[in-house]
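Here the structure comes first, spelled out in structure tokens, and everything after it is commentary.
Yeah, one chain of the complex is gone here, protein chain that is, but the others are all in their spots.
The letters A, B and C name the chains in turn, as written, and every chain counts its residues from 1.
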């Protein structure tokens, strides 16, 4: 499997994503420059975390116009997988790859910590290796992570099982305190209609080694690899 | 070529008043006139004022700094460069440095702190190192003041926003609240970077004909005179200087970081330096002086943000995110190409010349010219008469045991809770949750422990780091306080499992021309030097911030020590918190009757009195050697040193620091029942580490071999058992939850109250009333 | 072509939580401005741009808002003024 990691000016989790897929999945990975027009045959595209264009104006607002984004959108329209993490999630929303928007954390502060997530759907190519209701620990690190969408959109996301991860407490309960940014319905990660684009604020690429505090992000990466392999074999 | 320097049309006349306004003394002015053989121009006055400011010239501290040890086999670069560098393992090295942004942060906390982080990052990556960690050391007045809460919130947000955006984890630091910092907050930032030894580059201008290139952001009118501003007492006059505040752009910094590292690897350049304090002036003059070459710079070639800027303004601007590069002749286009890829500008603004002069032109007109490198080398140094403050000497002489206990103190748990809720001791998670401490996925130990640990990718090795300093100790006894600052930092690094290797330091003091302040400076430096020699942790660099005074008085003299240590194996990483019920608690070092200068006296009685605890660097060295031996032998499950709040606080912290994984303890201190109870529980005797182990016999035997006192004092219990002290006939017990609340909820409780400080957090903007 | 200065207001859409507005209102109350009932915090942009006439400047600015400056999911924009710069 070949992974293309997009590098926008201001991306800063690009290398972490690289190490996650290369060191732990043994995948081949390439960095794709925001001015490029070619995904170099990547099977999986990662929109990594960071502060593209300094998050000036709105997080992700400027990056979405980068030349490479046209290719990323085309890749997604072909049904190929896109993993959008943190700033990548913000960019994906701005680009219309995912519905909704990510606003300033209600506490008005950046928050970096390990949080608990409940796996709400395993019927996606990003989460098949988890089990439903599983509580995992994955860190967040963001200032603009409050997921918002209009009522219809939320209803559709919920109705179609497209909420993949939700912020919960250690016991798996959806609580106000467990929500680090006041996202609607504690939403931490969603997929698009076709199920091939996952956007999430928490950083699975940072949860790849117990020495870093958690390895709960690895099943996510393995799920993607499994799915790609199945596709090739199918 | 002979040139004549002439005043620019419209320049004001050089009068004694103008010289004074520039912070140049009459004696210094005479030196300038003698050096030039004529009256300086306004531009030249500006240059001298910047370069001879305390901040750039160290004129009151250099003779003292020279006494510090700077060498060890692992030191690759000592003081004198943008950052120090030590070898670690397998050809890998780390560069690190600390820098203060005290004055800018007092005026505009958000931008002041943010630009402080920007500056220290540049100091590290201009050595060819990739920044991998940031730390910070902060001092504020008491949080009861809304102005202080505003400053605290703004500084923390400024540090966080900048480092988070650049993508360098902020992994540690310290925050102390004490009335002495009320008008003069301290903001020291430290950066650690990793490089391959062969990639080390120095900021030395070389090669006649080589172009000098300005890189990065454009030059605006911001921060003009920042360097001399940082060298004055804070007063109403400095309030009037507010518009000089600089605004940071971490996004541009990130691009500059990547571009600079690429430039250094490319081999196209000879030298690179940050345009930091005093901007273009100091960077160009210092690079020329290090290379002992001449330079000429044409200010009309400098990309500017605003029209009509004078040479004076261009030279002294402190616009952020700019670099000065000396490239190999003929490689200008290659340099430009790299920068363009990162959307950055580069402009050739001058050249290295054979003629021994420092020359600035504005097109054809020479506006400043100094002979050779004398601008840097001729700066005077001052040695001031030393005299101890009689008030402080008297405070030291007071007997802390004579302080009448409060009635509530009959219950030591009451006192313990008060100490755990002292903002200086309480958890700083409110602060570091705002810092991305995990980006780069190398943070093995983040904030909240004695020291942070970063792994070195591709090896099994790690680097541990911390910042420490205790102004109260230094105020009451500068020599002992200086020793303790270094020893405590070393102990912290050792508790994490690392061998302390070298320090950087920031000397935050008052006005050095006062004999009482100079006494503190001289003795603190002497104490630090002693400890560094014994611990074999040489000083590879640092920073001096003087004049931290306001009309109400000076700050506590506050040297902060940034210590870097090395772990040969990540298996040696040792946590602070208790790990398992049933483990034995072993105290390394010994308890004493010392109570002076303690957080206990400050928090419970509002007193800064008594002598600070004695500090024997040789004993600390034995302790550290023994602890590291024990860790390497797999005998230590957790380690935490005793510092603020003493033994009782250290034990309680080990219990509650991990709120999600608390443990209780039961200890018996009857062996020390003859010591005053307050001193035993809350005194701050040095050289102590609380460890836990599953093999106490082996640990005690190992300690004995090293000649380090050690005793089993109790056992780790389940959280539900709470904590228990037995001291002879006295015993005290508590459930964990009240202690955990005191420790964890104090700062959020103060800061999250919807006060104007909250708004500062929300908008980064200032409430101007209290 | 004339140079125009266009002032743009961008506001969080009513109904969407505005924590910044809430924090500002709280802070104003604690400073003694008790008569403040509600605060909304948005963005204020000033563009200097060349255009043949003021109407074109306004129309172009509106397109900028639609494409980039305002988020259609969460924000409303309003071209406040267009004046020769």
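Worth a mention:
Here is the rule we go by: a contact is a pair of C-beta atoms (placed from the backbone, for glycine too) under 8 Å apart; a residue touches a chain by one contact, two chains touch by 3 or more.
Model, not experiment: these values are computed from the prediction.
When you scan B:164, B:180, B:210 or B:252 for touch with the missing chain, the hit is B:252. Of B:82, B:111, B:492 or B:550, it is B:111 that touches the chain left out of the display.
Residues touching the missing chain, restricted to chain B, are 107-108, 111, 217, 220-222, 242-243, 245-247, 249, 251-252, 305-306, 319-320, 343, 756, 759, 763-769 (touch as defined at the top). Listed for chain C, the residues touching the missing chain in the whole complex are 1, 3, 7, 9-11, 24, 27-28, 31, 33, 35-51, 60, 63-64, 67-69, 80.
The omitted chain makes contact with chain A at the following residues, 53-54, 56-57, 61-62, 65.
Simple rule for what comes next: only the chains that are shown with their structure count from here on.
Separation between the centroids of chain A and chain C, computed from CA atoms only, is 30 Å. Residue positions of chain C with contacts to 2 or more other chains are 19-20, 23.
For chain B, the set of residues that touch two or more other chains comprises 758, 761-762.
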